[in-house]
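Have a look at the structure below, then the notes.
For this view, one protein chain was removed and the others were kept in their places.
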Amino acid sequence: MCNNIKIDGEAVEFVQGDTILQAAERAGKGHLIPRYCYHPGLPIAGTCRMCTVEVEKMPKLMTACSTIATDGMVVNTKSERVLKSRAGVMEFLLTNHPLDCPVCDKAGECELQDNNYRYGPVTSSFLEEKRVYSKAATKKLSPNITLNMNRCVHCERCVRFTEEVVKSCDLMMINRGWHKELTLSDEKLGLTSNYQGCLSDICPVGAHTFNDFRFKKRSWFLEQYPSVCDRCSKGCNISVHSENGVVYRFKPHYNEKVNGHWICDEGRLSYHQVMDATRIVKPLLAHEGSLKSTSWELAGAAVNYLITSASKVKVVIGTDATNEEMKYIQASLPDKFGKKFEFSSYCGYGEDKKLDHMLMMKDKTPNSNGASACKLNHLDGDLVGDCDVAILIRYGRSGVPQVKNCKKIIIIGVWTQKEIGSFGTNVEVVLPGLATTEKSGTYINCDGVSQNFSPAIAHLGEGLAVNSIISFFKK
Amino acid sequence: MATKTVNVSKPYTWSEKIYLLAIVQGLLITLKHFINGFFLRKHNTIMYPEVRREYSDRFRGAHFISIDRNKTENCTACYLCQTVCPAECITIVAGERESAHNPDGVKKEKQPVKFDIDALRCCFCGFCEEACPKDAIKLSGKYEMAITSREEAKYDLVYLKREVKGRG
Partner (left out) sequence: MTLFDFIQLFAKIAVVLGFALTSVPFLVWFERRGSAWMQGRVGPNRVGPFGLLQSVADVLKLFTKESFIPGHVNKFFYVLAPVIALAAPVGALMVIPFGSHVIVFGQKIVLQIAEIDSGLIFLLAFAGLEVYPVILGGWASHNKYTVLGSLRGSSQMVSYEISMGMSILSMLIIYGTFNLQEMVFWQSEKIFGFIPYWGVVVNPIGALIFFIAIFAETNRLPFDLPEGDSEIVGGYHIEYGAMKFGMFFLAEYVAMVMASALISTMFFGGFGLLPGFASLVEFVGTFTSGSPETVQNIQAVFEFVSLLLKVGFFLFVFVWVRWTLPRFRFDQLMDLGWKILFPLSFVNLIVIILVSHFFVK
């Protein structure tokens, strides 16, 4: 049962059916084998020839990505032949690459840069004019993706992605050799999938660039921290790219159980809501007909007064709160004030169901299952009514509930000015909370996977975690 | 190793002690200079506004961004100068250039929307000049950078794209 191959003289175990490259990845030796066309989330093509390795008793160099590992194989990734082959491949790739790294958004995270730095020749023997796709130098394939054909190294990852993963078959290669060119299958339709951002992720060079991030920031300035996408109940794993507390993009973070290598465009762009300019980041207090910014102490005292003087208080928690927040609110509020509260949850998107064959879900809040786990009853018809004080706790993702026959409203969490404006003048206090990227906690996704996450960026303004907010309600 | 102390100071002679001879010698030296200045008009002063000091070609003065013959800046907003700048005085905001092809056929798809240099922070090390892959940002030979307000010390794109002949 002992399946072993030797990579650079070291025995490595593999699972039956693995290719050499996969076996190396499994053993943590993936960095020894450079690759372009191979991507773990895509079918194997074997077109780029970058991953060639020397296998004993095989006369030619073998592509590591497509050669099935067999017991007793002896693989050499650093032999002179292999290095010469890689240098040759790099030189061929660079004959037509424009080397416009200063302009290219991929610079800094570009596989062509990395591999050329490690394995490429210092000089090029190519003296001729570089090929230039004059027609489609930069072409907007869709509102999200811009294609720069000159940078393309023809790895066809994007074509395989549209064909095999999202199955939209938007992209195809036409012509051959020197004239090989990536085009849309249907120029009028353009890119149709909801996973276009992944094209720029999987592209090993800067051919596909994501318009939302295009020219915004150079990648080497960005700090990366893992978090969980809260745009739908799937809870895709993401890495948050930020600089100085400003988020510039979300990128997918590999998680076999949840999202694999991908996230949808909606989730990718959802960082705009966190960084919204109209998001309320200071405690507000109603004063003479309008909301004025105040201190946490004053806001806490106002909440204190409202709750103690009210006879019936309803607490509505959005299903975008973490398990910890839901439990803490349910436990601490009655304990603090010594009276009964009516707790309920709401999401605002109705019954959950899959929207496509991949990741997108109908429920646009991350923690509906968590709310059930915390024994919160779902709000009937998204309508809060008939109470003295309604406390609305929500973190920017669930819908805005309707409020009827409530004299006073206390608002906690992540809200924009427009959302608060929909309640009219009943709002007494607004207490800013932390968005998902700014806090730690646990979500239970649509498949029942419980995911813990940590803060990825510093919080905006004066927002506080819910336990800190409640600590201001003195009693 | 034994150290040997040598007293190199020598006592003053009688003529040195009364100073007068030294004073007369000093007076003669200044008189010589006075005559040089008064009669022969010799001086080391550069008559500044009319005459200017010739600096080395390697002198690093006020920045400029080189432009091509269509008055388009060569800068492609790659942020390399901002990255390398030790004083962190360069602020760039990049954007898409409207016409991806300019008449010369030089493709410049990216352009600086904002390119500010805070001259008060700048230490004139010239790293930006060396980092620039397009030879766009350069330090001219201009050394008159006096300003009357802090705002003027912020060199914006309009100022940086000024026409500079030679090294300015």
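Each chain gets a letter, A and B, in the order it is written, and its residues are counted from 1.
Please note the rule applied: contacts are C-beta pairs under 8 Å (C-beta built on N, C-alpha and C of every residue); 3 or more make two chains touch, one makes a residue touch a chain.
Since this is a predicted model, take the numbers as computed values, not measurements.
In the full assembly, spell out which visible chains the left-out chain is touching.
B
Looking at B:L27, B:V93, B:L120 or B:I147, which residue reaches the missing chain?
B:L27
Among B:T13, B:T45 or B:T148, which residue is in contact with the omitted chain in the full complex?
Considering all chains, including the one not shown, the answer is B:T45.
Can you name the residues of subunit B that touch the chain not displayed here?
Contacting residues on subunit B, toward the hidden partner: 23, 26-27, 29-31, 33-34, 36-38, 42-45, 47.
FYI, only the chains that are shown with their structure count from here on.
As a quick test, compute the distance in whole Å between the mean CA positions of subunit A and subunit B.
Centres of subunit A and subunit B (C-alpha means) sit 48 Å apart.
Of all residues in subunit A, which touch subunit B in the complex?
The contact residues of subunit A facing subunit B are 100-103, 107, 137-138, 148, 214-216, 218, 220-221.
Once bound in the complex, which stretches of subunit B touch subunit A?
76-80, 83, 94-96, 100-101, 107-110, 133-134
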